[in-house]
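I have a structure I would like to understand better, so I am pasting it below and will then ask my questions one at a time.
In this view, the complex is presented without one of its protein chains, the others remaining in place.
By letter and in written order, the chains are A and B; residue numbering begins at 1 in each of them.
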Amino acid sequence: MPLLVDTLLRVEHLTMRFGGLVAVDDLSFDVREGNITALIGPNGAGKTTVFNCITGFYKPSEGRLGLRHGKPAVWDALEPLTDSGARRRVHADGTLFLLERMPDYLVARQARVARTFQNIRLFPGMTALENLIVAQHNRLMLASGYTLLGVLGFPSYARAERAAMERARAWLDRIGLLARADDPAGALAYGAQRRLEIARAMCTQPVLLCLDEPAAGLNPRESAELNQLLRTIRDEDGVSVLLIEHDMSVVMEISDHVIVLDYGVKIADGAPETVRNDAKVIAAYLGLGDEEAKIEAEIGS
Amino acid sequence: MDYFVQQIINGVTLGSIYGLIAIGYTMVFGIIGMVNFAHGDVFMTSAFIALITFLILTTLFGITSIAVSLFIMLITAMLFTSLINWAIERIAYRPLRGSFRLAPLISAIGMSIFLSNFVQVSQGPLNKSIPPIVQGEFVLFRHASYPVTLSYKQVIIWGITAVLLAAFWFLVARTRLGRAQRACEQDQKMAALVGIDVDRTIAATFVIAAALAAVAGTMYVMYYGVVSFADGFVPGVKAFTAAVLGGIGSLPGAVVGGLLIGLIETLWSAYFSIDYKDVAAFSVLAITLIFLPQGLFGRPDVEKV
Partner (left out) sequence: MTVLANSAGKGGRVEEGAIARDRNRFVAAATDASLTALIAFGLFLPLIGFETVQNINEVLVLRTRWPFLFSLVAIIGAGRLAYVLVVPPWLARRAARPIAAEPPAWRVAVARWFVPCAIGFVVAYPLMVAWALGLRGSLKWIDNFGIQILIYVMLGWGLNIVVGLAGLLDLGYVAFYAVGAYSYALLATHFGLAFWILLPLAGILASFWGILLGFPVLRLRGDYLAIVTLAFGEIIRMVLINWVALTNGYAGISGIPRPSFFGIPFNADDNGFAAVFGLPFSPIYRTIFLYYIIMALALLTCFVTVRLRRLPVGRAWEALREDEIACRSLGINTTNTKLTAFAMGAMFAGFAGSFFAARQSFISPESFTFLESATILSIVVLGGMGSQLGVAIAAIVMIGGTEITRQLDFLKEIFGPTFDPTQYRMLIVGFAMVVIMVWRPRGLITTRAPSVYLKVRKTIAADLVKEGRG
């Protein structure tokens, strides 16, 4: 596969084994900058495992995960970087990362890949506002002089905290939760929790946002709002989105690019229209014999 | 070499006692996911009950048969200790089931403090020693001047431990109660839905744990002939170490872990430093938890994201 100029994340030969089980088998795909890319497939296809590999929660058994910041020219460093054994290479016009070499928190902090979770992982005992402030931890930590200046009450920290509050407030406004800012996250309705988790991930100022089933459990109206939110994240914030989704109405409506997984193997890759008519994809869904999968496939086609 | 063989014999004896206590930890942890901190003190209490039974038998009834008195000691200690552990579960742990996760641990620590102080207050702070119940030994072989011996009481400990472990294994593997226990270990809600009385199963687990601890307690009194109210904590932690080393939740693991801890402790005392023998046990605990948290026979714990 040739490297396209707008490739943001390049997954090559990703394989993940758990003991004897091969959850992801030799998977390769690209996520392009400014796109919403959907990763779909029947239950147990290995989608979340791919996410966990990209975000550093699992160390892949094999494969390379390259991510670029800055100009496309940094891709030229891919082979030298791989050979050097380093995690990243900084250039004048950008940085190239090899995500499989980085621990989870560095993937978020340095490579700026943010994620949400299939079963929402908010901080339920902290308020919605606090959730968004915690997401800005690293910037605030720096501003507080690793706590020292903060304890002494230096003004630089107060400034940084005000800015963080401002960003949090703006995001709460965008997801329609400004009035609930001081309520604990655990007390919010399910749909609101989903939106808050996305806002929290966005508060880390990522280049790539990975969403694990963002529409699960949402009603049609909330689902439509989510579509709108994801579009603005792509178009206004300029953040690329990679999402796992079962809700085909979401996938087909908003994604620019769809990758279909089945039993850890990629069976289709392309624009939504091409994928939905792909014989293998239909077979994978129908072949499940599962009523729900049938319905999903019907909605899709 | 002779010295070494002798230490192995001693270590296995000590290890049998630890193994019996360790089963209690591992069973309770398996079924309700809690470190039963008071278990060491339950063991100590059972040793006192065995000791008192022995005195009742010898001084009040004048029974001289060793076999009869040992048997009655064992049964009495098992009965009363089971009752005590049943009551502990009922009072201190059952009301906290499904609540804040630290609460049962604190409650167990409270129970541990209560039990050891209860024994101290009711029986006095001094060491309680009795004349040896079982005397005599087999001389296995003798090189130069050093005889390698296997004492009768060691044989008794090995024998009783083996018989009880077999009975216990049968109980867990082959009976309805054992199946209920394993079901509760997997999923208490589901077990309740298919008609298992979860409360009763957990209570039974505590009763069995206490009965095995009581066997260990009786053996302890017979072997050492002395016990004090403070003898619960350190053997308790060592038995817990054994459970962790074997893989917490695994019953054969608890026994193997107990034997290993007994051997490590005995060999450490024999060849390195008797002062630091407890340090050795605690270090094994720390090292196991850090480097092999699933133990020898436990299932690895995969982090769910």
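Here is the rule we go by: contacts are C-beta pairs under 8 Å (C-beta built on N, C-alpha and C of every residue); 3 or more make two chains touch, one makes a residue touch a chain.
What you see is a predicted model; the values in this text were computed from it and never measured.
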**OP:** Write out, one label after another, the shown chains that touch the chain missing from the document.
**Re:** A, B
Original post:
Which residue, A:Lys47, A:Arg115, A:Arg167 or A:Lys266, contacts the hidden chain when the whole complex is considered?
Top reply: A:Arg115
**OP:** Tell me which residue among A:Gly34, A:Pro80, A:Gly186 or A:Gly270 touches the hidden chain in the full complex.
**Re:** A:Gly186
Original post:
Which chain B residues would touch the chain omitted from the figure, given the whole complex?
Top reply: 29, 33-35, 45, 48-49, 51-53, 55-56, 59-60, 76, 80, 83-84, 87, 91-92, 95-96, 99-107, 109-115, 117-124, 126, 128-131, 233, 237, 240-241, 244, 275-276, 278-279, 282-283, 285-286, 289-290, 293, 303, 305
Subject >> For chain A, the residues touching the chain missing from this view >> reply: 55, 57, 104-106, 108-109, 114-115, 117, 121-127, 129-130, 133-135, 137-138, 140-141, 144, 146-147, 150-151, 157, 165, 169, 172, 178, 181-184, 186-187, 200-201, 204
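Everything below uses one rule, namely that only the chains that are shown with their structure count from here on.
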Original post:
Distance from the CA centroid of chain A to that of chain B, rounded to the nearest Å?
Top reply: 50
